[in-house]
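Some notes on the structure that comes next.
Missing here is one protein chain; the remaining ones are kept as they sit in the complex.
Going by the order they are written in, the chains are A and B; count residues from 1 in each one.
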Amino acid sequence: MNGTTTTDSTQSRSVPRIKFTYQAALGLLLIALIVLFGILQPVFFHLNVLFDTTSIVGEIGIMALAMTFIITTGGIDLSVGYILQLSAIVFGAVLKSSGSLALAIVFSLAAGTACGFINGIIISKTKIPPLVTTLATMNLFRGVSFIIAGTSSYAGFPAGFKLISTYLVFNAIPVQFFYFIFLFVFFNLVYSRGSLGRSLKGIGFNEGVLIFSGIRTKRILLLIYTLCGLMCAIAALIYLGRLSAAKTSMGNDLNLQVITAVVLGGTSIMGGVGSMVGTFIGVLIIGVLRKGFTLVNFSGNIFNFTLGLMLIVALIVFAVIEERKKTSGRILK
Amino acid sequence: MPEVVLQMEGINKTFPGVRALSNMSIDLRRGEVHAVCGENGAGKSTLMKLITGVYQPDSGEIRLNGQPLKVHNPNDAYAKGIAIIFQETSLFPDLTILENIFMGHELRRPLAGIVRFLSFLDYPAMRKKAGEIFGRLGMEIDLDARVSQLSVASRQMVEIAKALSFDSSILILDEPTAALTSREVDTLFETIKKLRTHGVSMLYISHRLDEIFQIADRVTVIRDGEHVQTGDVSRVTRDQLVAWMVGRTLDNLYPKEDIEIGEVVFEARNMRQEGVINGVSLTLRRGEILGISGLAGAGRTELALLLCGLARPDSGEILVDGTRVAIRNYQDAMERGICYISEDRQKYGLVVPMTISENITMPLLARLSGFLGIINSSKEREISATYIDNLAIKTPGADFVVNNLSGGNQQKVSVAKALATEPRILILDEPTRGVDVGAKSEIHRIISSLARAGKSIIMISSDLPEIMGMSDRVMVMKNGARQGELPRSALSQEKILHMAL
Partner (left out) sequence: MAKKRVTSREFMLGALVLAFIVFLSLTTGFGSTSGIFSMMLDVSPTIVGAIAMSLIIFTGNIDISAGTIMGFVGFVAAVFAKAGYPFYVFVSAGVLTGMLLAGLNGWISVTFKVPSIVVTLAMNMVHIGFYVTFLPNAGWVLNLSDSFTFLGQGRFFGIVPFIFVIAIAVAALCIWIVKYTKFGKALYAVGGNRQAAIYAGISPDRTVLTVYLVEGLLLGIAGILKATTANRLMPSVFQGREMIFIAAAVVGGVNIMGGSGKVLGAVFGAVLVYLLSITMIYLGFQDYFQFALQGIIILIAVFITVTDFAPLRKRLKKAFAPKKAT
């Protein structure tokens, strides 16, 4: 139903198959990357190193799942990195002042959800487009996180807390990977076979017709942005567990990673077309890249650079495919 | 001997499946207002688009001042002195009137000294010229006002001024009075008269006979893409015009059956929308097909939008089964069993890149989904298969993307989508426009069977034979008001047109 490209005249019946083909190609790319890094640094093939790649996908992945919803509607959320940052700071601040882990978790989740809600309200109730909205709120959330934290950072989290991110299942696989898979299953189900998923795609194509069909699009938009905020907060907790510190510099790079994962996975930036499976693989690719780069001693900045390049190339490629589709003309009369 | 400025001879234009213009000829004399008249769909628009370069003729010749003319695009037309005043304005709302008039062809002055080869915009010259233009039109206007602040009538004036800024000698006005109040129409006519004295030749497309008799020198009637007659307005009567516009035999058979018509299921009382709808009332019975006729701009679609909650009336009541109901939005209407099927599929009907199945089941998503909102795909398949079958939608499967269907089949999907909500009252707006002949009769068959099944239908149509063939009653609208009603037995094209014009 949401094919990205089609070249033969046995059209739409093959559309699901085409979609599968793109994601399959993406999967092949993943494998190719693993092989490549393995050749460069044979230690890469060790199972625990391999599994370690999934350690960072916890944060990115969970945010990317929610971001897929948003981009499918033709929108975008540039503030995700800073929602995470704000939630993390809130966690640190509350923990420091109250000593209660539970309270810190609750407040942190609430903060993230509130941020998402702010985005959602503005986007669904006013005519300000998601781009401008999140461009502005990104600064807002960043500023608030600074206001709360000052220039300090928080550290010294209780040992038990670290476990939520560092526990190794079967002594090998980071537990975050399971969080990711767990959430992925739900998100994918709703996205590909749920009425929500279909509505999202519809909004991305033509919101007007959906309103006309009785679907409450504004409510849906409010929901997905709020959900995104919540996901960022959850991701923040996982991130904190891994890093054991909350700093005011966390937000910067995350945006790029999340958006690249989604776009790479085949979700169109114009909306309407998308794949949660693609996002899943995209996130894994980013994880592998990150780990691989570290192993071959490439800095974090080369990583960002590569990611930026990948995003641009992916956008260009998809845009070209869209153009070709438009000019290929009708097949059935 | 009056000078002919523009001449079209033997023009043919065909679109896939439709023959728009057939051996069309028309000529325009200097300084005349030449009205072009015909029903909706007769070919007036296509003719104008040929003159202004939006389309190219398949065969035939156009001559400007005696020389053969080839216009490649609207810009080219401007350059050659031909301008068209569209209905949808192509103005820039945030810019001033002056900026809008000269956009793209601003007057310039060279810089001084060494940079003489560079030029900058010459505002004084532009203001002067604009002042002259508006002076010629007899208007005083603030050139620095933003277009977004202007009324539709004023915007039209700006469009006219824009056309004149190209020193156009030929002006085409396409239904210019559609959105104007009568006072504004008078102003427009004053303007037209002034233009005439300045030697501007005008083609005035309209179906409003009163206006034609008021302002035009000659009139040409087009019907079904062919030239019927051209005559001096002073020597033609209203009846003659109507006869020329109609003059065809009803040879299409419409599958209308005689059904027993039941009680009143739907009633609208005194629907009013400021400036648009003027106190319209109607009743609809079970199994009945009520046709609504009238010319473009008479308010038929606007009325329909009021009846189904897509627009809010300033006053008026809607009754379903005798009880007054509040319809504040389309959802309310759907819940009451009212649905609206528009000809503008892109806007109202279908999400084109999605499949037939997804489109048909869209209004039913809530009903089709269970836990977590997962759609029951077997139920979905069942529903789409049923409708594809019933409506004979030509497709290899329900998972075909709607974009690849023909116009007729797309319309059927649109109908299926509306039917899926199991409505009792259907409001169809131009159900067969843009649909090929084969699909047309199928859609008519479907409509008849719906009526037979006890549904009540309001059908808006500009296709006279269609409306006469399908309706039990025909209500004719004009200028936002109900002009009259004709029962099936008393229907004739002349009567309908007389009321409509």
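Rule of thumb we're sticking to: a contact is a pair of C-beta atoms (placed from the backbone, for glycine too) under 8 Å apart; a residue touches a chain by one contact, two chains touch by 3 or more.
The shown structure was predicted, so the numbers you read here are calculated from the model rather than taken from an experiment.
Residue-wise, the contact with the chain that is not shown comes from A:319, picked out of A:25, A:106, A:185 or A:319.
Of the options A:76, A:261 or A:295, the residue whose C-beta touches the omitted chain is A:76.
Considering the full assembly, B:106 is the residue among B:27, B:61, B:106 or B:485 that touches the omitted chain. If you put the hidden chain back, the residue from B:10, B:66 or B:93 that touches it is B:93. By the touch definition given at the top, chain A reaches the unshown chain through residues 76, 78, 122, 126-129, 131-133, 135-144, 146-147, 150, 248, 255-256, 259-260, 263, 269-270, 299, 301-309, 311-312, 315-316, 319-320, 322-323.
Listed here are the chain B residues that touch the chain not shown: 74-75, 90-95, 99, 103-106, 108, 120-121, 142, 144-145.
In this text, only the chains that are shown with their structure count from here on.
Between chain A and chain B the centroid-to-centroid distance comes to 46 Å (mean Cα coordinates, whole Å).
Residues of chain B that touch chain A in their complex: 310, 330-331, 334, 346-355, 358, 362-363, 365-366, 368-369, 372-375, 377, 395-397, 399-401, 403-406, 417. On the chain A side of its complex with chain B, the touching residues are 1, 11-13, 15-16, 186, 189-190, 193-196, 198-199, 201-202, 205-206, 208-215, 272-273, 330-333.
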